[in-house]
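After this line comes subunit A, so read on.
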Amino acid sequence: MFMNRFQSGLLKTTLLSLCLSTAGFAAQAETTITAVMHAPLRAVDPVISTAYILRNYGYMVYDTLLARDSQGAPQPQMADWTVSDDGKTYTFTLRDGLKFHDGAPVTAEDAVASLNRWSQVDKTGQVMAALMSEMTVVDDKTFTMTFPEPTGIALIALSKPSGVAPFILPKAAAETPISQPITSTIGSGPFKFDEAAYQPGVSATFLKNEDYVPRTEPADGLAGGKVVKVDKVVWTTMPDSMTAVNAMLSGEIDFYEQIPHDLLPLVEGNPDFTTEMYRKQGSQNLVRLNFTQPPFDNPKIREAALLALGQQSMLDAQVGAGSQYARTCPAVFGCESPYASDYAADKILEPHPEEAKAALAEAGYDGAPVLLMHATDLNNLAPQGPVIGQQLRDAGFTVDMVSMDWASVVARRASKAPVAEGGWNVFSTTNVLPDVGDPIGFIGVAAGGASSWFGWPDVPEIEELRGKLASTSDPDEQKRIGQEIDKLVIDNEVMIPMGEFYNVTVKSASLTGQLDAEAPVFWNMEKSE
Partner candidate 1 sequence: MFGFVLKRVLSAIPVLLMVAVIVFLVLRLSPGDPAVMIAGPNATPEQLEDLRTSMGLNRPLLEQLFIWMGNIARGDFGVSLVSGKPVADLVMDRFGPTLALSITTVILAVAVAIPLGVIAAWQQGKWIDRLVMAGSVVGFSVPVFIIGYVLILIFARKLGWFPVQGYRPMSAGFGEFASRLVLPTVTLSFPYIALIARIVRTNVIEVMNEDYIRTARAKGLAERGVLMDHALGNAAVPIVTIVGVSITMLIGGVVVTESVFNIPGLGRLVLEAVLARDYTVIQTVILLFSTIYVFINLSVDLLYGLFDPRIRY
Partner candidate 2 sequence: MNDTPVVLSVEDVTIDTRPAGRKPIVRNITFDVREAETVCIVGESGSGKSVTSMAIMGLLPKDSLQVTGGRILLDGEDVLKVTPARMRELRASRVAMVFQEPMTALNPVKTVGDQIDEVLRLHTKLSAAERRKKVLHMMERVQLPDVERIYRSYPHQLSGGQRQRIVIAMALILRPRLLLADEPTTALDVTTQKQILRLIKELQEEEKTAVVFVTHDFGVVSEIADRIVVMNRGDLVETGTRDEILTHPKEDYTRMLVSSVPSLVPRCDPVPKNPKVMEVIGLAKRYGKKGFTSDSTVLAAQGISFTVRKGEITGIIGESGSGKSTVARCVMRLTEPSEGAVVLNGQDIVPMHNLRAVRKQVQYIFQDPYRSLNPRRTIGQSLMEGLVNYGVPEKEASRKAAETLEMVNLPAHVMNRYPHQFSGGQRQRIAIARAVVMEPSLLIADEAVSALDVTVQAQVLRLLEDIRTNTGVSILFITHDLRVAAQICNTIVVMQRGRIVEQGPARDVLAWPTHDYTRALIDAAPAPDWDFQNFRPVERAV
């Protein structure tokens, strides 16, 4: 029994190594991109997880019905659409030549099943499902979505680029309950997943899908033709960023998705490498207060926290002082989004310890310690705790900063209990800008009390406005509502924006053609010898 396992393991290793060695020998004939991604791939369900590495995986293996171009406008990808004149019925038609990796054609049934599963998980999807009256398969290539009211949600949702994107799975896989991760890796995307070479947590290999028929339009953002120009993409992870940079410098890898900003001087100015920043892949820092526990159940004390915090220190600690890879931004939905607003900019951007102290005094803050959760094991989050802690302390808060790994933060933030019983007061995290820029999908602004994201703010006006926004299709009206939400979020301190920063991708100079998109995608990329 044990022996069998062992042998199968050996066999697997042998197979893997054969693949790798052929890769080594056949370098001329075959082009391989070796990429160090920001996180290891350990699971293969791109729908139930909001982990960004799974989104990236999804773009390799799966395809989406619609996609956004570099301007953010929804474009057809797998499907084209028509809208009925009353604006209530959307008809989607799958284009020709779509095939899953196992050879089966992609049908409307697959699409509907996939969208159903997705809309159970994704916030935007949930809103869409709530507004929708029905989704019907018309024939193999066609399905319709019907809404009681005219709305633009269908196109926004189906082209959602990040968070959980609505990838199209085969029907069988799509019917898996969301409580159960799928293990199938059959998609219809431009790359095939090499199951044999997959080592969870270590490496994942994607082979060019020779049967993929790209759209004819040129690639633009996530839209347009997904033309694969290499034979193979290997994702690996390196637990130690020094190792990754060393490996980059000695030519062992081609692509480093997120180099720590502090290590940039090692590659900048070196003609063998290019560094690139993709604004759409930027992130927003946010601080979240727990509305259900003292002291932040008191609005005045929440305001003191808002006053205490400022953005520049945090960004300095994350990417280095005066770095071009970060900027302060008072907008809840990000400064690149259509909803960008500079409401209360000064209050948000700069720390105001004196005013915060005054607010605290006014609120009668008793000096009870505020429990700040500090995640230590993620590069982007590690600097946040100390900065927030110090700013709060400077403003007269008593801060009890508890350092833990991200898993513990995630577990503890779910607790609504008082601090003494395992609860919390403050935590911080980051979200990518595409997610942040979507008032419907952005979890940071949901304010439905107990049902909203950890911290559980309860501001009914915000929920009302978000509902209204979802059923609006007029861009100007959308913008107005969005800015209204921004104001309410800040006034109630639903979340506190802490600035935007941009990860930098380092590539070997032979690698060209990466698209400016919301996610790092590998089609259109070329590797010269």
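Of note:
We adopt the following convention: a contact is a pair of C-beta atoms (placed from the backbone, for glycine too) under 8 Å apart; a residue touches a chain by one contact, two chains touch by 3 or more; residues count from 1.
Selection rule: all candidates are chains of the complex that A comes from, given by their letters.
Keep in mind that what you see is a predicted model, and the values were worked out from it rather than measured.
Any copy counted, the candidate of 1 or 2 that touches subunit A in this complex is 1. Those residues of subunit A that touch candidate 1 in the shared complex are 1-2, 5-6, 8-10, 12-14, 16-18, 20-21, 24, 40, 42-44, 48-51, 54, 121, 123, 163, 177-181, 183, 199-203, 236, 238-240, 242-244, 246-247, 249-250, 252, 377, 404-408, 410-412, 414, 422, 429, 431, 443, 453.
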